[in-house]
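For this depiction, one protein chain was excluded, whereas all remaining protein chains were kept in their positions.
Per-chain numbering from 1; labels A and B assigned in written order.
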Amino acid sequence: MPDRNKLTFIIGGARSGKSAHAEILATALPSPWTYIATAQAYDDEMRERIALHRSRRGEGWTTIDAPLDLAGALEALPDNQPVLIDCLTLWLTNHMLADHDVGAECRRLADVLSRPRGPWFVVSNEVGQGIVPDNALARRFRDDAGRLNQQVAAIADTVLLMVAGLPLKVK
Amino acid sequence: MPDRNKLTFIIGGARSGKSAHAEILATALPSPWTYIATAQAYDDEMRERIALHRSRRGEGWTTIDAPLDLAGALEALPDNQPVLIDCLTLWLTNHMLADHDVGAECRRLADVLSRPRGPWFVVSNEVGQGIVPDNALARRFRDDAGRLNQQVAAIADTVLLMVAGLPLKVK
Partner (left out) sequence: MPDRNKLTFIIGGARSGKSAHAEILATALPSPWTYIATAQAYDDEMRERIALHRSRRGEGWTTIDAPLDLAGALEALPDNQPVLIDCLTLWLTNHMLADHDVGAECRRLADVLSRPRGPWFVVSNEVGQGIVPDNALARRFRDDAGRLNQQVAAIADTVLLMVAGLPLKVK
């Protein structure tokens, strides 16, 4: 069972089982469980994925939508309750599309995540292990996501790399 | 030496040494060795790669082509003989291009792989750690491949992530 008041960071590629594993870890602790969703349903593909994740979670979960103000949502929560944040890369995408100061937003989030609260389970995507993308926006996103992942991993108590649904302990 | 009657799953990026490592594991067991090739030579690049893999294997190997009916090919084999299946992502591509029911095919394959036969060495690609692809077909492939990799990893006795030719034990 994960420790209380701890930050667990779960990183992995697309469809590597990040969310499902985070749910297993969170529900190993007593409910109530809070799910903070950062996804915004821009299209049908995304709407479908959100509905799929939501139906899988089932009973005992409260869902909070925080596509932009993730730090504020975390601060408003009571302590000592498992919270699953899914996921950082979508949150980052939302800020980029809104043309916000990504560096400042990341620092604010890292500041909240570094406080001894939680237990928090933070999900994020590894997006930097392919070929350099053609377009500048994708390169910027890749850089910003990598930088954010490093920030969160540095303050996390546990870091897991998901490989084909299995966790590999990095920290 | 890998145990008999076991399923070993070898996952990794392009040119990470997956096939070569699987061959080392298979040939550590007594011959005869069976190589199940899922590749279809659509173009010269692929023809070249297939020829390269075949020449590297050398003596003692029987090659079976199973671009689509991989489950059937596995069922037809005698038990207790090392079999290398190379690779799942090409097999998945073949089914997608043929417009087959990918979910059903994956379940059928996972069903055969979960039987206590083998020793089987299954190779697959990690394709989800780059930027989200532009086109919908690539995204669907990435999702299906990730889901299939999770299915196989869940039933495998051993899971290895190849990194620059070296195996990292995940399970």
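Everything below uses one rule, namely that contacts are C-beta pairs under 8 Å (C-beta built on N, C-alpha and C of every residue); 3 or more make two chains touch, one makes a residue touch a chain.
All values derive from a computational prediction rather than experimental measurement.
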For the full complex, which residue in B:Thr38, B:Gln129 or B:Gln151 touches the chain that was left out?
-> B:Gln129
Determine and list the chain B residues touching the chain excluded from the picture.
-> 12-17, 45, 126-131, 133, 138, 141-142, 163-166, 168
Hey, which chain A residues sit against the chain that's not shown?
-> 9, 11, 13, 124, 126-132, 136, 139, 142-143, 145-147, 149-150, 152-154, 159, 161, 168, 170-171
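Methods note: only the chains that are shown with their structure count from here on.
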Could you state the distance in Å from the CA-based centre of chain A to that of chain B?
-> 31
